[in-house]
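What you see is the complex with one protein chain gone and the rest in place.
For reference, chains read A, B and C in written order, and residue numbers begin at 1 within each chain.
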Amino acid sequence: MAEPRDTVVLAYSGGLDTSCILVWLKEQGYTVIAFLANIGQKEDFDAARKKALALGAEKVYIQDVCREFVEEFIWPAVQANALYEDRYLLGTALARPCIARRLVLVAKEQGARYIAHGATGKGNDQVRFELSCYALCPSIKVIAPWRMPEFYQRFPGRRELMEYAQKHGIPVPVTPKAPWSMDENLMHISYEAGILENPKNRAPLDLYTKTCDPTTSPDIPDELEIEFEKGVPVKVTNTKNGVTHRSALELFMYLNDIAGKHGVGRIDIVENRFVGMKSRGIYETPAGTILYHAHLDIEAFTMDREVRKIKQGLSLKFSELVYNGFWYSPECEFLQHCIARSQEAVAGTVRVSVFKGQVYVLGRESPHSLYNEELVR
Amino acid sequence: MAEPRDTVVLAYSGGLDTSCILVWLKEQGYTVIAFLANIGQKEDFDAARKKALALGAEKVYIQDVCREFVEEFIWPAVQANALYEDRYLLGTALARPCIARRLVLVAKEQGARYIAHGATGKGNDQVRFELSCYALCPSIKVIAPWRMPEFYQRFPGRRELMEYAQKHGIPVPVTPKAPWSMDENLMHISYEAGILENPKNRAPLDLYTKTCDPTTSPDIPDELEIEFEKGVPVKVTNTKNGVTHRSALELFMYLNDIAGKHGVGRIDIVENRFVGMKSRGIYETPAGTILYHAHLDIEAFTMDREVRKIKQGLSLKFSELVYNGFWYSPECEFLQHCIARSQEAVAGTVRVSVFKGQVYVLGRESPHSLYNEELVR
Amino acid sequence: MAEPRDTVVLAYSGGLDTSCILVWLKEQGYTVIAFLANIGQKEDFDAARKKALALGAEKVYIQDVCREFVEEFIWPAVQANALYEDRYLLGTALARPCIARRLVLVAKEQGARYIAHGATGKGNDQVRFELSCYALCPSIKVIAPWRMPEFYQRFPGRRELMEYAQKHGIPVPVTPKAPWSMDENLMHISYEAGILENPKNRAPLDLYTKTCDPTTSPDIPDELEIEFEKGVPVKVTNTKNGVTHRSALELFMYLNDIAGKHGVGRIDIVENRFVGMKSRGIYETPAGTILYHAHLDIEAFTMDREVRKIKQGLSLKFSELVYNGFWYSPECEFLQHCIARSQEAVAGTVRVSVFKGQVYVLGRESPHSLYNEELVR
Partner (left out) sequence: MAEPRDTVVLAYSGGLDTSCILVWLKEQGYTVIAFLANIGQKEDFDAARKKALALGAEKVYIQDVCREFVEEFIWPAVQANALYEDRYLLGTALARPCIARRLVLVAKEQGARYIAHGATGKGNDQVRFELSCYALCPSIKVIAPWRMPEFYQRFPGRRELMEYAQKHGIPVPVTPKAPWSMDENLMHISYEAGILENPKNRAPLDLYTKTCDPTTSPDIPDELEIEFEKGVPVKVTNTKNGVTHRSALELFMYLNDIAGKHGVGRIDIVENRFVGMKSRGIYETPAGTILYHAHLDIEAFTMDREVRKIKQGLSLKFSELVYNGFWYSPECEFLQHCIARSQEAVAGTVRVSVFKGQVYVLGRESPHSLYNEELVR
């Protein structure tokens, strides 16, 4: 039981779980402030606000973090060609420290000593979330109900949650729950658990939400020119219709559109979670996949070979740290600095074709190219 | 000028360059033995034999090395997930030590003190070739005409070669030379130089020879089950028609067929050559691309996370060494041993879909899986 | 409270702490089997046996593990040139898995479901101990009283332990406790905590027990010839008096004598513990220090440069894993295998001088040397 006036900032999603947690935290005596980051997920934010207030939240903060997510989290990953275990572009892992930073900010502004989240005790996200919060505010205390016996023993299954919801006036979803869990943001969406848990089972065709099925995607490729400076994209042009975007957020969203339309960015993998177990995940990362290929190309074109080898080792480590939630660690900051240094002359334009789930590099040019056509001849 | 009876084994391709070199070596006083490896390239081997004899070769050896190429060179690369600079599957680099080994064997059997090749002085292949030959037979002497002033000053351009050919009865190709150079084997084909030298220029659509154009490839995917033992494929089954292959060479050729039919394995990259310059290459590696994805998947599924991290570092180094021609070095043998050790429990079956230039992993199962469905739940 | 007949095997040291733990475990209802490894520490093993029985131990096992400690734990570290954070030769870290293996064996033989130890909650040894036990016997349960509130709250200080001892007839040490803690085995002794905690404080001159003070050690060096095969010492000869030892244990003990006599092997460092904090330790590792220098020399003399670079990276990782208690992990076994492979031709004789705290390499020779005197000239 909390002290009478203890305040907790809850990472609220609007869904059943965190709604129940909100009510449960109030039951425990906490004053609850709901925080919901708009990080690009499909969500009715107004409805979520109303719902949280109706459930007794003292205040509700809904903050759009899309731009900072792209500029401060996705861009460093693009510079690093960050890839966990050779395949995963780290879509969820990059979002956690972005959200946590705002959450800690709200807690500090509101004088709250507690932060709560709805992540489970077997996943990566609890780790990422909590390492970020503690790094940014060592005095904060994190409440993780799904790791507390008094909570998880009370709610052993979805049925108990539903009952609790009905009893406390928590709106219950009318559509049946998908037989897997999802996590979405501007960069990616993940599907795991449920019927996907058996790694042998093929993912259902109707699972995907961010990309079209390549078997029915357009029969004509789109071609893009992506311009980089210091290793980050600064301009995207569709060479067929001349559409151009220059701001980080807009060009990233446009790449999401184009990649999604052509079914680019789907993977089905088994990965090693931080907590030690292997886990099967299906991911869509449309814009991230295009940028991975385009950045790799411009980097190889403009970077000294030996610098690149060293940078490759640093990026491997960076990817591991990001996956494991160490974004705000001294070592991750050190690596981010070193990697950024390596990108100073990574500039130029890559032309790519996007088609049927695939990104093809067609050519590249750069003011800083180390390529010497005379020499090759 | 050679001693009267000095014998040289020439790595003969049947083309204009090595035909001229054959005649030129005879002019220098050498007895020339032509050696031609059948490593899966499209070639009229009978015609090549007759041509070499007609040009004055003392003997001609044409040896089929396809099976050993797959089993002893490609398989270790599959185990390593070998990738140079994040993209190149090392198709040419793997073939060189396979060919060189046979060449040295022929030289030893024939008591030849010299080996000659037609690789140029700016490329990787001279290095790969010569490092292999010297490692296998330190007493051999390599003759590289394209690095000898008396040769390259005599043949500054193609015109001079043609004139020399006509003068010496060397058959001149009737079809015009492709405006780029190619190197082909069972695993891959490379295109570079000529009009491809400008890295901005898009590759012509009719350049590709091992894979179909994804825009016109079949609209229905093929699905394959690929079974691995100790990290190498031991069985491939087409789940639609039940076609199955079990031997290394046959299953590799079948994967080439399927991948080629669906346009899988094309890349356009700029890479760092051993000799220091950056070079643009366009590659097709059909079967290799499928196996890269399938092996990555079964490895992630069955290997301990921490072992895999260490193995990943070893593979990076292995790929670099292979690219640079150090196959027969102590360090490469050490790495190959360590990587093989890591593969002992890499076994199981991966199901993939092959479609429109893309390989999708659909699911996997393994007797040695470290995946624990109970634990994930 | 334990089930009536639950048996626990206690890692017993004969000291105050584990004596109290022994009695306390009995109070909790356990049947206690005391296990004490003779791993080269100075200890009255007979007295320890009598004491444990007097305190109510059901059985007492005292096992001499010195030979296996040298051959199976120290030798792999010598092959690796294992060094944690550039300085620590891992003396304690190597002993833990050696002891734990025997402890688990006793537990299995005796059908005990529990193992208990007296390591604290801030140190490395709890981790090394428990990771080893769980790796070797996943079903075992470890009892760590110093991490259990019911124990550490009862014994907040040494006074409470003493009172408890007196009350339960536990013999209380008559000599005052040293103002630091020690851990000793055949390879090394560590001193930490107490007055040493302040990293600025110089260690007292009378602290050291395994090595003489270099300021008063002999004024005449000893010279040794150390012969290696496969990277491990197989023969040590004192060139002044011809004394020779060939067995692993005997030669290691002889090196301890010589190094100890000349004050070799003292270090004063601050290191990073597994649990995250920095800690100051003073160590003596006499024989280990000689072997580190001698092995480094014979390895550099006989190993291919590029293999050595790769091996150096593997050894760094190996040292980290050993320090952190992962001896029985898949990755540590993988590394040990790879490192051993690199040692196959590491053979020859190194001559060293031992004098005033220092080991000087004087020369070396090897049947497998890659050194070519002709070439150097």
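The rule we apply is simple: contacts are C-beta pairs under 8 Å (C-beta built on N, C-alpha and C of every residue); 3 or more make two chains touch, one makes a residue touch a chain.
Keep in mind that this is a model prediction, so the values were computed, not measured.
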Touching partners, among the displayed chains, of the absent chain: A, C
Residue of C:109, C:197 or C:257 touching the missing chain in the full complex: C:197
Residue of C:27, C:64, C:85 or C:163 touching the missing chain in the full complex: C:85
Contacts of subunit C with the absent chain, listed as residue ranges: 81, 85-87, 122, 193, 197-203, 214-215, 219-221, 266-272, 276-280, 296-297, 300-301, 305, 308-309, 312-313, 316, 320, 351, 355-358, 360-365, 369-373, 375-377
Positions on subunit A contacted by the hidden chain, ascending: 304, 306-307, 309-311, 313-314, 317, 329-331, 334-335, 337-338, 341-342
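Methods note: only the chains that are shown with their structure count from here on.
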Chain-level touch network, classified as line, ring, star, complete or other: line
Per-chain Cα centre nearest the global Cα centre, belonging to chain: A
Same-residue or different-residue interface between subunit A and subunit B, half as cut-off: same
Subunit A on subunit C, rotation in degrees - Cα superposition, rounded to nearest 5: 180
Centre-to-centre distance between subunit C and subunit B (centres being mean Cα positions), rounded to whole Å: 50
Centroid spacing, where centroids are CA-atom means, of subunit A and subunit C in whole angstrom: 45
Geometric centre distance via CA averages, subunit B-subunit A, whole Å: 39
Residues within subunit A bordering two or more other chains: none
